[in-house]
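Excluded from the complex is one protein chain; the other protein chains are retained at their positions.
A, B and C label the chains in the order they appear, each numbered from 1.
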Amino acid sequence: MAGNSFGQIFKVTTFGESHGVAIGCVIDGVPPLLELSLEDIQKDLDRRKPGQSEVTTARKEGDVVEILSGVFEGKTTGTPIALLIRNADQRSADYSEIKDIFRPGHADFTYTQKYGIRDYRGGGRSSGRETAARVAAGAVAKKILLAQNIQVTAYTLAIGGIYAETIDKSVIEKNIVRAPDLEKAEDMIKLITAAKEAGDSVGGIIEAVVDNCPAGLGDPVFDKLEASLSHALLSIGAVKGIEFGIGFMAATMKGSESNDEIVLDQGTPRTKNNFSGGITGGISTGEPIVFRLAVKPTSSISKKQMAANAEGTLSQIEIKGRHDPCLTPRIVPVVEAMTALVLADALLIQKTLK
Amino acid sequence: MAGNSFGQIFKVTTFGESHGVAIGCVIDGVPPLLELSLEDIQKDLDRRKPGQSEVTTARKEGDVVEILSGVFEGKTTGTPIALLIRNADQRSADYSEIKDIFRPGHADFTYTQKYGIRDYRGGGRSSGRETAARVAAGAVAKKILLAQNIQVTAYTLAIGGIYAETIDKSVIEKNIVRAPDLEKAEDMIKLITAAKEAGDSVGGIIEAVVDNCPAGLGDPVFDKLEASLSHALLSIGAVKGIEFGIGFMAATMKGSESNDEIVLDQGTPRTKNNFSGGITGGISTGEPIVFRLAVKPTSSISKKQMAANAEGTLSQIEIKGRHDPCLTPRIVPVVEAMTALVLADALLIQKTLK
Amino acid sequence: MAGNSFGQIFKVTTFGESHGVAIGCVIDGVPPLLELSLEDIQKDLDRRKPGQSEVTTARKEGDVVEILSGVFEGKTTGTPIALLIRNADQRSADYSEIKDIFRPGHADFTYTQKYGIRDYRGGGRSSGRETAARVAAGAVAKKILLAQNIQVTAYTLAIGGIYAETIDKSVIEKNIVRAPDLEKAEDMIKLITAAKEAGDSVGGIIEAVVDNCPAGLGDPVFDKLEASLSHALLSIGAVKGIEFGIGFMAATMKGSESNDEIVLDQGTPRTKNNFSGGITGGISTGEPIVFRLAVKPTSSISKKQMAANAEGTLSQIEIKGRHDPCLTPRIVPVVEAMTALVLADALLIQKTLK
Partner (left out) sequence: MAGNSFGQIFKVTTFGESHGVAIGCVIDGVPPLLELSLEDIQKDLDRRKPGQSEVTTARKEGDVVEILSGVFEGKTTGTPIALLIRNADQRSADYSEIKDIFRPGHADFTYTQKYGIRDYRGGGRSSGRETAARVAAGAVAKKILLAQNIQVTAYTLAIGGIYAETIDKSVIEKNIVRAPDLEKAEDMIKLITAAKEAGDSVGGIIEAVVDNCPAGLGDPVFDKLEASLSHALLSIGAVKGIEFGIGFMAATMKGSESNDEIVLDQGTPRTKNNFSGGITGGISTGEPIVFRLAVKPTSSISKKQMAANAEGTLSQIEIKGRHDPCLTPRIVPVVEAMTALVLADALLIQKTLK
């Protein structure tokens, strides 16, 4: 209800503020007897953690995860898995200056309107830091998916207008922007570095592909797979749009073009182009699920901006601290995590039909 | 769980198949003492019903709604409101031909994969007909919103690449494509008519604006207002993408551009351009909420297409019957309904914080 | 949220008032390919309907059910099953007299306090009439249980202090009080008849037994099987208490007595006495599930009673109309229905663990 839980059977509840004691999550509904180690989780957390490269914030946070419950002798027991990540960096000092200021693009104003109280330490609950708990939970979801060979891969399709031109999944983790095209990655890095030097930030596009997803996942009407995925992905702070398959291009197409031609693939009918992005009528078709997300530039920039306070006074601020000049590379693992949460849940829900 | 309910406090459950006995919904959580009449509901149903103009299907369906419960002496009582719409058109004959065929772009294949059984009469539950129940429920949600002067308006922003160039809300219901620009509406109508004559269909873009939405609605983390709205809107069959405010344009902007300048409006700080689409940190800012949806062309076209059956045999089909050459105009009231469901729910949830 | 839905996967939403247009329910989450006919449902409705014998109200209501959706060619399709029962008796005349009176034992006062509005026609939503929708939904749940040979049987264990002394399930439907002891049934009938003649009513105890329930159903901590069953059963208006297995007797036992002795039954360890009522640690043991319910006497009696109105004036009332002198026999099928809803849901939930 209050927005901190996600999923129906595979259900995650997260907690914690940016500069509080700790963040973490409780995952309920994980089937028993699944092998699960700390490393399974830490691996993805390391892909999201700050300070990992020159295109991310210089702030260092180890993001060391602890499993508090739900795993016994290396296996899940069917009871809730609680994961805890202590915050290394709890200094509130950096933030005293912005205590009474509503920063542009941040949730300072809206949280104050909603709750009548604001934890001003680094954004508190509204900080992107909460996504570490999502990534931890997503790592558990991925274990369920991998047991059925379902693979979720996200990557940076574009940064500030520079698009990857080839999609080579094997290079994604070999460049710091997580692009599937090493050559274009170089250009993207240059663009981010220039923005960083100018005290500015840039946006991008993330594409995600789910391979080997069986047909039949998702529910009709309100919980179509596009609906659940959109809910999951648009809950990531910086994401401002989503499109599946041909997406917005569909608006300019004719039905005779957008209806995908059926071809026979070793006797099995398949679509020629997967225009629908692997989902028809809200239910997976068995083709790869494909969608793209618009990621806005980081709101925290050191360039001077006009901000306001509760009294309605405007003033110029320069946001100090160490911020990501581009969020896209660090959001890639968050996108994978949220996608995995939706699909693990859909897989478990599907079992109730048999 | 099975996808036929939506909302947390203001909760709608819909039922019914395209060519079954009836469709309808049960709305739970409606506050008592709200004035509600049949006309309040019928009015929006008439905007969605088939056969209303030359750019929609020629199929006629009265869509007459009956209130079965929850209203006493013209007022809601706080108990569930059940709404029923009998299907006038239950002939199954038209569909016997496609009984064993998986139509391109339709849910025939995925439903069979999911359930192992398919109600082949006009798409059954996967038919867009179920949206009539959403519109009925949305009409009740709108009553809650209007009591606080919150107005939800959707309109056709573009059809097949032809964009409205002015946004005049007063003309939306005065043209059959529901565009906010009478002149461009003419061009859109021509485009649809041409597609219809060619046995084809066209896609479009719908924009929705929520005026007078108070600040503070939406929940952080997983139930951000963009997340809930995306869930709601991407659950409409033909919608393939959504973007809020600057949306996908954000991907090519700098932070110094996309961070909206703060200006003083009679002493109150506001954003100059509402780039965020009225939502920051997942919570409404008090500015108009703005988003756009990609609507794909109708999948049912009379042009010949390749289709497959369960045995993996390909064959050419021509889909008979009377179909919408463009879904966009009839989806406009569905978009309003789904938006109203989300906001009415958010308004009620917000009360639990006080 | 507003209390009109029950269940997690097998989920029922009911609607309708005693003297409104209709009552009914929508059942979501029913697996596809289950054979389901009108007769399956009508059969149980007939066991609950008014006017069935001399110990029930003389009011006649056919309670004819209609299946609106979710069943195609005699089989469930996995989509929501909507069931409708039109109210034959919509006369409001009988109730004008009590319009401003809060009847003792009824929800008139509390509904007014809760909602600020009261549908005074026969209790509206607070009438026991809503249980017909539960029985209809329960009949569908029973089909799922019977497919696995799980049998739910409820019966009248006692009426006004007269207890059944033998438990012969084969005679339950052969006497109008639904007792498992034909001889004692005669005494019970006499007691009820005497109360009826005196314008009074009597209470009773219902016992329910679930045979062939597999071990492993129910969830730990908050959704223990006793918890879910208690929720289900205590939601029946006239039920004021529940106990499982040895129940309240446990309060006077020693651990060495209440811990059930383990015996070998053809090599399989079983409990000798099933003191726990078939549930340990909140999870079914495989032994019969056994519980008992306290049913209060009908609140509507024709004897004179003191009642109050909103102005705080006391007055003597005689409740007219045709009321059940004892609710117990008609609640028996409601108890079965609610038990079946819990177990069908638990069965489906259990599938998500595998």
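Just so it is clear, a residue touches a chain if its C-beta (ideal position, glycine included) is under 8 Å from a C-beta of that chain, and two chains touch if they have at least 3 such contacts.
Keep in mind the model is a prediction, meaning the values are calculated, not measured.
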Given C:Val209, C:Ala307 or C:Ala340, the one touching the chain that is not displayed: C:Ala307
Candidate in contact with the missing chain, chosen from C:Arg59, C:Lys75 or C:His231: C:His231
Subunit C residues that touch the omitted chain in the full complex: 1-6, 8-9, 14, 102, 104-107, 109-111, 113-115, 125-126, 130, 158, 160-161, 195, 200-205, 215-224, 226-235, 237, 239-264, 267-269, 271, 276-277, 279-286, 294-301, 303, 305-308, 312, 314, 349-350, 352-353
Where the missing chain touches subunit B, by residue: 9, 29, 31-32, 78-79, 220, 348-349, 351-354
Interface with the unshown chain - residue positions in subunit A: 1-5, 8-9, 11, 13-17, 20-24, 26, 28-29, 32-33, 66-70, 72, 75, 77-82, 84, 114-119, 121, 124-125
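The definition used in the following text is that only the chains that are shown with their structure count from here on.
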Topology of the chain contact graph, where touching chains are joined (line, ring, star, complete, other): complete
Innermost chain by mean C-alpha position: B
Interface sides of subunit B and subunit C: same vs different residues, half threshold: same
Where subunit A and subunit C are represented by their mean Cα positions, the distance between them in whole Å: 46
Mean-CA-position distance for subunit C and subunit B (Å): 39
Contacts with two or more other chains, residues of subunit A listed in rising order: 9, 220, 349, 352-353
